[in-house]
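Every protein chain except one is present and positioned as in the full complex.
Letters are used for the chains, namely A, B and C, taken in the order the chains are written, and counting of residues starts over at 1 for each.
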Amino acid sequence: MVEIRIHGRGGQGNVLAAYLLATAAFLEGKYSQAFPSFGAERRGAPIAAFVRIESTPILRRSQVTAPRYLILQDHGLLRIAETVTGLVREGAILVNSPDSADTIRSRLGEEGFSIDPSVRIASIPATRLAMELMGRPIPNAPLLSAFLSLTGILSADSLVQALSGRFSGDVLQKNLSLVKAGGSLVEAGLWKETVNA
Amino acid sequence: MTSSEPPSPSVDWAALRNSQPRFSGMESGHGACQGCGQALATRLVLEAAGPDVIVANATGCLEIFTTPWPQSAWTVPWIHSLFENAAAVAAGIEVALRAQGRKTRVLAFAGDGGTFDIGFQALSGMLERNHDVLFVCFDNEAYMNTGIQRSGSTPHGAWTNTSPAGKVRQGKRHFKKDLLAIIAAHGIPYAATASVAYPSDLRTKVRRGLDIEGPSFLLVHSPCPLGWGHDSALTVAVDRLAVETGLFPVLEMERGHVVETMKIRNPRPVREYLELQIRFQHLLGDSPEAREEREHLQALADANIERYGLRAEAPGPRDSEGADTVRRGGSRWG
Amino acid sequence: MREALEGSQAIARAVALCRPQVVAAYPITPQTHIVEGLARLIADGLLAAELVSVESEFSAASVVLGAAAAGSRSYTASASQGILLMSEVLYNISGLRIPVVLTCANRAVSSPVSIWNDHQDSMAVRDSGWIQLYCADNQEAVDTTIQAFRISERTELPVMVCMDGFTLTHTLEPIDLPEAAQVDAFLPPFHFSRTLSSVAPLSQGTLVSPEFFTEMRYLQHRAFDAAEREILETDRDWGHLVGRECGGLLHVEGDREAPVGILAMGSVYGTLKDAHQAGLLGRHVRLLRLRSFRPFPAEAIRRACTGLADLLVLDRALSPGSGGIVAHEIRSALYGVPGAPRVANVVVGLGGRNVPDGIFREMLDSLEKNPPAFSFFDLDPRKLPDPGPDASAPSGSLFSPR
Partner (left out) sequence: MGIERDGPPSPPRVTPGGFAFPGTTRSNHTGSWRLERPLYETSASPCHGACPAHEEIPVYLDHLAMDRPREAWESLVAANPIPAVTGRVCPHPCESSCHRGAFDAAVSIHSVERFLGDMALREGWSYPGFDGEKRDEAVAVVGAGPAGLSCAYHLRRFGYRVTLFDALPEAGGNCRVIPDYRLPGEVLSREVERVLAVGIDFRPGTKLGRDLSLEDLEEGFSAVFLAPGRQKNRSYSVDHALPGDLHHGLDLLWEWRNVGTLPRWERAIVVGGGNTAIDLARSLLRTGTREVHVVTDEELPGAPSQPGRGVMPAISREVGMALEEGVRIHPGRRIGRLILREERVVGVELVHALKEIEGQTPVHRAFEGTETVLEADAVIPAVGQEVDPAGIARLLRNRTVLPVLATGQVEGETRIFAGGDACPGGGIVSHAVGSGHHGARMIDALLRKKELSPKTPPTPIPYSSLNRVYFERRPAFALQEAPPEARDGFSEIETTGPLPLLRQEADRCFSCGHCLECDNCWTLCPDGAVLKTGGRSDLPVPYVFDYDYCKGCGLCARECPSGHIRMVPEP
């Protein structure tokens, strides 16, 4: 079972990102589960959402405490301990940031987190991309696209289809262009072996 | 001098009763007190409303004295749920009927407790959501069902078991809640007050309330011989005085604006009203406190008359003296 | 049709398939998405129903009471304080024997304030005369919701469909939504034998004297016997129609011959079963899922417990000063049964506390150490103001502060 934790702030579309991912998985015939961290937080506060993907029915209802993947909707979240807690060895973190993966890794060290060397880190400037292509700082579409490209666990088409189920017209078109752009910013299949490991 | 004969055993009373030229929504045999103003008011409201109605009834005397299972006095479909939810139950009935395309009219009945106080929230919500319901409050100015405790509707100075008159208190300290002003603030199509002393006026208002689409509200002043402490024969007389003193203004509002009032040609002194009721007996003495409260009540009555412009010099069809003058020949309802 | 749906949206769609004519609700976390979903379906013309956005849960319950009494299929949903605010009306609806379906998005009850899931709200109204069906997952919540209308209308008892707040309501997962034609075939148009009507006027909600009150209550109590049969039959019929059942009154699986059993209600059962399948329990365990808390299927419980030496009962609500609630009833059902298992009762997951899959093994291990009859299993004594002698006890051990 793949367990993913998405971190963001209220209003950034965090839960939606989780739902999109789970929906994309469902569309590929997999079993999936997505749920928010059930917080009472208001707009702007750090929040998390969870995704489980599996080829058999998912029974587990507990929160995701040991995720394989973290998706961070902004790099400021790296300062918060809860963000990285429980990440498994050989896990991976995708960060929305203009900074490079190395810069992020060293910043984590500066914050006092000891990151296992097996943990992989990647980043894309998703917010900038969203501002350019959509005019709004909603980074989740390019992030998800990049995540799928890196891991290959689901196809970008499934994400496009999931988005089509939620949006239409101009908003959908802009999201689709964000998916395309996001996916192109990372090296496809870079984390694939991790998945298969 | 001729007297009516005692009932003849040969008379088919049931048949006679069933052939009365009026609709009977609440049958005889109910257990209301002798001279009950609420029983009278309810009978009148139902007569005016006719058979094609559904009644949602709040907890209170009315519910208790009409439905001692396995009996019921009601001949219209009737449901009692709780003290505070008559308006909401009626709203539910109304939307259900709307959904089903049924044309039956919906009435909600409550006392002043179920209207001014515990039921107020549901009432306000019902009015705000524009349900096509006529809410009728039988206002007897205290919680009578539980044994005469003060309510938001109890008038200033009145004795109740929770606003007793004693050495340092002269009955209820607070004023009767100006419910009508609050109702007015909802801007509903129609709201009115009425009195059992003016049955024709009351009937007209029931019909108007039912005819108008959307929520309507009718406050019916309904004396309680037990709680007010007046002779059971005086129910109507007392209520007429409530109107003619100005203490209970009778009026109609549309969209929150007063459009019609029952005028008073010869306002009666408040004392006449107080004297008939034990709940005000402590205000009739010569002590300075009693005098002050009496004057206060008179001032409240005068203020009502002024506020609603109740004074009239010339007779009118809807003034307190002309509204229910008798018509001979069985045409009271004509 | 299979769709990936948030639990609340799935419930909204399931309710819509049942063609209610009146929906009344007041928003409260975590119920809100259900009613919002229904509002959207109505706004889009996909559901022809009157949506009454009332000013309180009290009125929500009152409106559906009136609406159902007036002959319309009616639905409401709430949670937590909302259920408690409704409670007076809930008693009334059942006492009047009016068929209504309510979704309880289970949530803790304040104070202190908690918006998160446990079963305190529905447990608080367990004696209100409502059928209570607890759902383990969203598919079951959908299926149970549809079944609930039929059960309610056949038994003239109101049905509360209990689904865990957030854990189910806010979780997106694949759902099989039945076809409208299937639901229509399964659920006939609403009929209430005592519909308020000027054609056949009846008086409902009368004053009943001591002379008759006992018999009235008895009638209501007996209706729950019929409800047991109705729940089973309805679930079976549903199974024939769509190919899946919801577990009737009490679902038993796992290791049928095992001497140890765990009984749970609601979504925590999924995690338990997952742990069982993953071998995390470390022993053979019989799994019992109580779906129907009211009617309480005492006979089914006695049968399911045959051969058990120990039964661990998970409660997600508390009767302060007493302990768990479900366990009491289980013990009561087993009272006097020869060879009945010992019943250990743990309260876990109050106020949304995570119930991780590893916790079940700890519970089972603790059974071997002659545990107390009742404990707060996931209590962390370090957080108590006066930790006392057991302060050093690690989290996850059986600990009874009494």
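Here is the rule we use: contacts are C-beta pairs under 8 Å (C-beta built on N, C-alpha and C of every residue); 3 or more make two chains touch, one makes a residue touch a chain.
Predicted, not measured: the structure shown is a model, and the values here were computed from it.
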Contacts of the hidden chain among displayed chains: B, C
Absent-chain contact - pick from B:132, B:201, B:252 or B:324: B:324
Residues in chain C touching the chain absent from view: 95-98, 156, 194, 201-206, 208, 211-212, 215-216, 219, 223
Positions on chain B contacted by the hidden chain, ascending: 1-8, 10-11, 13-14, 16-17, 19-21, 24, 26-32, 34-37, 39-40, 43-44, 66-76, 196, 199, 225, 231-237, 240, 315, 321-322, 324-333
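Quick note on the criterion: only the chains that are shown with their structure count from here on.
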Centrality ranking, top chain (CA atoms only): C
Chain A and chain B, separation of their C-alpha mean positions in angstrom: 66
Chain A and chain C, separation of their C-alpha mean positions in angstrom: 34
Chain B-chain C separation of Cα centroids, rounded to whole Å: 44
Chain C residues touching chain A - in the complex, by the definition given at the top: 2-4, 6, 29-30, 115-117, 137, 164-168, 170-174, 267-268, 270-271, 273-274, 277, 352, 354-357
Touching residues on chain A, where the partner in the complex is chain C: 15, 18-19, 22-23, 26-27, 31-36, 38, 40, 58-63, 65, 162
Chain C residues touching chain B - in the complex, by the definition given at the top: 21-22, 24, 48-50, 52-56, 58-59, 62-72, 74, 88-89, 92, 96, 196-198, 200-209, 212
